[in-house]
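Input: a single structure, listed below in structure tokens.
Selected chains from the complex are presented in situ; the others are not included.
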Amino acid sequence: MGEIMLRLSSPGNSRLVQSESMEVNYGGGEANVAVSLQNYGNEVYFVSRVPAHEVGQAAVNSLRRYGVHTDYVVRGGDRLGIYFLETGSSLRSSKVIYDRSHSSFSEVAPKDFDFDAIFRDADWFHWSGITPALSDNTAECLRLACIAARKAGVTISCDLNYRSKLWSPEKAQNVMRSLMQYVDVCIGNEEDADKCLGFRPEANVADGKTDADDYKHIFQRMVKTFGFKYVVSTLRESHSASDNGWKAMIYDGQTFSVSRHYKITPIVDRVGSGDSFSAGIIHGLVNGKPQEWSLEFAVAASALKHTIPGDVNLVSVAEVESLMTGNGNGRVER
Amino acid sequence: MGEIMLRLSSPGNSRLVQSESMEVNYGGGEANVAVSLQNYGNEVYFVSRVPAHEVGQAAVNSLRRYGVHTDYVVRGGDRLGIYFLETGSSLRSSKVIYDRSHSSFSEVAPKDFDFDAIFRDADWFHWSGITPALSDNTAECLRLACIAARKAGVTISCDLNYRSKLWSPEKAQNVMRSLMQYVDVCIGNEEDADKCLGFRPEANVADGKTDADDYKHIFQRMVKTFGFKYVVSTLRESHSASDNGWKAMIYDGQTFSVSRHYKITPIVDRVGSGDSFSAGIIHGLVNGKPQEWSLEFAVAASALKHTIPGDVNLVSVAEVESLMTGNGNGRVER
Amino acid sequence: MGEIMLRLSSPGNSRLVQSESMEVNYGGGEANVAVSLQNYGNEVYFVSRVPAHEVGQAAVNSLRRYGVHTDYVVRGGDRLGIYFLETGSSLRSSKVIYDRSHSSFSEVAPKDFDFDAIFRDADWFHWSGITPALSDNTAECLRLACIAARKAGVTISCDLNYRSKLWSPEKAQNVMRSLMQYVDVCIGNEEDADKCLGFRPEANVADGKTDADDYKHIFQRMVKTFGFKYVVSTLRESHSASDNGWKAMIYDGQTFSVSRHYKITPIVDRVGSGDSFSAGIIHGLVNGKPQEWSLEFAVAASALKHTIPGDVNLVSVAEVESLMTGNGNGRVER
């Protein structure tokens, strides 16, 4: 459940002020997770609201194209959220301008969804911190969805996904901490844990220096506080807009695992990489894999995402497994 | 004074639901008039409000590129209005989806502008019926602008430009009729006169059958009611999305003139053709030309607009005059 | 049931020998019908076979994108059929080069499908003369499909769709005449009826001169011979590659109806217009509409198809009904 937006990006590395055309993609945190999971062979239903015009329909089509079921995408409201993206390079960061206020999904109401029906045969429910941040409406809908999911015995995962443009740390913690009671699998990075939940790892991430022990300590406290079954975190080392290091950690209350580390350069499009990581974790856990396998799958999958234009991660299980098992040398596959 | 929007159009004749990229243009009724007039060698200042981010800046740049002065475009608000366009062909109409609510300009306030300064050395002030339709804020700003313009002895023209998505005929008449006291040159077509002012010509425009006498009668009543110096109207015969007839009429309270008739096929892009007509009328009158010359210039200019992609009419005075004097046979100019 | 192909077209009106890029679409007679019907709100399942690689997957995705169910698209074989298209203009015809031999679908086998399951809850089964023409394998599969459909009480429609590159009139008649026993609704034009069934209308279509009476006579004989519930035919007047006339006729054994006539110019893409017509007829009849309504819906829908790039007809019921009721003057819809 979440918002799907129209993404408009200037071509190549051009800036928004110079572009005479824009590339069209559709995405959003939860939508990106949905497509990844469907690509891996899971049956996924996206829950959202889009306007009843062609642009809203195109967003629905973008999900259908990759097999995501859209039965629970209701129509209404005036506009689809939009974000503008220009893709940086080396010393220049990518830049996102959001134009998502007053979107169809942000004006959703509880009556738009029959959550009991939605969760009847479901195994897993995923949401991100963006959804309750959008509006009081979405926060309330999400709360009801969590209650219904819990009632239906569905596992719930949350990607904390803090967005400073949407809410303050105070408001975020106020809302998010109360929602954590419904969450089984908590996913985030060091900033998310700090801003959404008030747990601040001591890592100096800007310099790419991270201390696993420190993370383990934080994870233990998070499990203790909120009763999570799993805490998961990614660790990005940003050397430049074109060159990142990438790894992740998971903790199930007993074992703390650190994944393999990937060097990713050049980066084609890093938007949606966190979402592709969440999808990898869910894919492993919902299919009964051990946490170590799930973690490695998720890290490899999201490493590959950095090489694919657009929000969504168009890779197959076979491709991810090939990278997991060490085949990242880039020989041509004929 | 008016709104400038981001125009996103699907390439060629493709539909919005199938397009993977969008062509970027910036336009809007009054902005289109501004560019045309600057192209004809007049010094034009655009009055508006755009958000202080790159997309807003790109809108400003689109005006500067064609020489329009942007000193009175203030920055503020959250978003630039957007409209999506798919270009029809033969039996299929072009389609516009507006996403302009909550735009930076619609949330403008009187304090954003110093109208006395703006009109100090001005000769002409042009606005369209879209501006007061956007919000009560814009309607109030416009009223103040008209008062200041009148005080400064500036000629005021209005393109009635009725938009049913923005307001009802009742609201339109309520607002527009009271603003007509400030208007010297009233421009519109048969639908605009009906919906904005309550004057309905008897013409059966859908069939391309129009009776000049009937228009003359209406024009006389409009002049009598509102004290216009000039009433001007275009007459479009829509045979198909690719094939239109085009002419216009003007009345100065004494003489009623009907222009030459143009057959335009195939049409490349008819968005902004009404605006290019207004600009033609203003160009003639502000430069002291007779109403007949102004009318013929305006009709020829706007006929050419149908052949140019984008909102704005990128033609020179020489090109318009060449068509006015009969050179429309399309020989290659080498 | 049918083949879906990769369509590679040179951009704009360029020729294949000069193009440095190709536009990618996916289509095929029956696939085009499927997308149209899904667009009109019917639940459609496509039955086919594609190779288990990314190009095959992209073909499946093109159907999913517009909501067509692909549960019965099996994977196997080596290649997806391809066709190259260059789009003509005025005096120059469009040109299609087929490269569909040895395609995955042409090497299909009866064991690939469980037709009883496929037709269990179905209302309608549509196929075209291309399917049995592809190979003996496809012809045999189609025969079995027809038997299963009939057993399940499903209405069967056939678009005769003669293709001289695929088989001779002799072979076509041999195969098609024996399949006609399963057909309830027979769709075709004068050439199809001649080459596939041996019924030749006297119409001089090349000159756009057609005699409805003559068609009626032929239709009566076809109904008598094959027991069709409906015989339907389109009538294209080809004035040039950019300018066609378009109408159609239907006969239910009692009443013979001729549709409104549309002049379509300029034509954007006429590939798939016949398929969009078939979809229109099926949409009307499967939803219990009278044959006259179904015919007018089908003709208007397929007239609109000529204005849309790509094989498939991306129009809504509302848009078709708007044209049916006379709104073809191409005014901008705002």
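The chains carry the letters A, B and C, assigned in the order they are written, with residues numbered from 1 in each.
Simple rule for what comes next: a contact is a pair of C-beta atoms (placed from the backbone, for glycine too) under 8 Å apart; a residue touches a chain by one contact, two chains touch by 3 or more.
Just so it is clear, the structure is predicted and the values come from calculations on it, not from any experiment.
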{"item": "Total identical subunits in the assembly as filed, 3 in place", "value": "6"}
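Keep in mind that, in the parts below, only the chains that are shown with their structure count from here on.
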{"item": "Partner chains shared by chain A and chain B (touch criterion as defined above)", "value": "C"}
{"item": "Shared interface numbering between chain C and chain B [over half = same, under half = different]", "value": "different"}
{"item": "Between chain B and chain C, centroid-to-centroid distance (C-alpha), Å", "value": "44"}
{"item": "Shared interface positions of chain B, touching two or more other chains", "value": "15, 17, 95"}
{"item": "Residue numbers on chain A that touch chain B, as the complex places them", "value": "8, 15-17, 19-24, 53-55, 57-58, 61, 78-80, 82, 84, 86, 95, 97, 99, 101-102"}
{"item": "Touch list for chain C against partner chain A, complex", "value": "61-62, 64-67"}
{"item": "Chain B partner contacts - residues on chain C that touch it in the complex", "value": "12, 262, 264-268, 303-304, 306-310, 314, 319, 323, 328-334"}
